[in-house]
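Complex shown without one protein chain; remaining protein chains in place.
Our next item is chain A:
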Amino acid sequence: MPSRVTPSSYLRNVLQNGVGRYVCQLQRVTLSFCKSTNPSRGARDFIENHLLEFTRNNPGVVIYLDPKRHHSPKLCVEYLNGRTETMSIDRYPAEDICQWLDHFRTRSGVQINRLRKNWHTDTPSIQGTWTPATNRPTSWNVTEFPCQEISRRLPDKETATERILSAAKALREGSPTNAAIGKETEL
């Protein structure tokens, strides 16, 4: 499918999360599993060996266990923004469930879309909207063009020629100054 028709969005943060304090966006998890059948073995293993550790580390996440006879196990996660995601964990080993749960825990809950850009800002330009007058000194209103003074090149630092000339001047006047030597070594 061409990228133009797939849904896309900009990178965004929920509620400026993390600027003041970080609030884990995962609100609740419902783990439904079967107490007897094989596909739920990993889920049962997870509940017996890893679940308590997860709840201890994340007291802000409510976990519901929902035993359902002869149903395949699944993970239903809800985020603070109201979105719900369901994932089948049929025949998943406990380690995989741990990793997936961690994946859900660290997400913002915003739907995963194709991002138009990998960065986003609400203020794309600091200088404001461009106009023909942006960064134009008003003295140009009364200047007659072409103007020798304005057309002059403005080097941001001393050119090599100028540096050699100034070094030669210093030699002519006596011993080379420390400043001139310092600049030489920079080259």
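Assorted remarks:
Keep in mind that, in the parts below, contacts are C-beta pairs under 8 Å (C-beta built on N, C-alpha and C of every residue); 3 or more make two chains touch, one makes a residue touch a chain; residues count from 1.
Criterion: contacts and distances are computed from a predicted model.
The complex includes a chain that is not drawn, and of the options "Large ribosomal subunit protein mL44", "phosphatidylinositol N-acetylglucosaminyltransferase", "General transcription and DNA repair factor IIH" or "GDP-mannose pyrophosphorylase A" the UniProt name matching it is "Large ribosomal subunit protein mL44".
Set against the missing chain, the residues A:Pro7, A:Gly20 or A:Gly174 yield one that touches it, A:Gly20. In the full complex, chain A touches the hidden chain at residues 14-16, 19-21, 23-24, 27-28, 30, 32, 59-62, 64, 66, 68, 76, 78, 80-82, 84, 86, 122-123, 126, 128-129, 131-133, 136, 138, 141.
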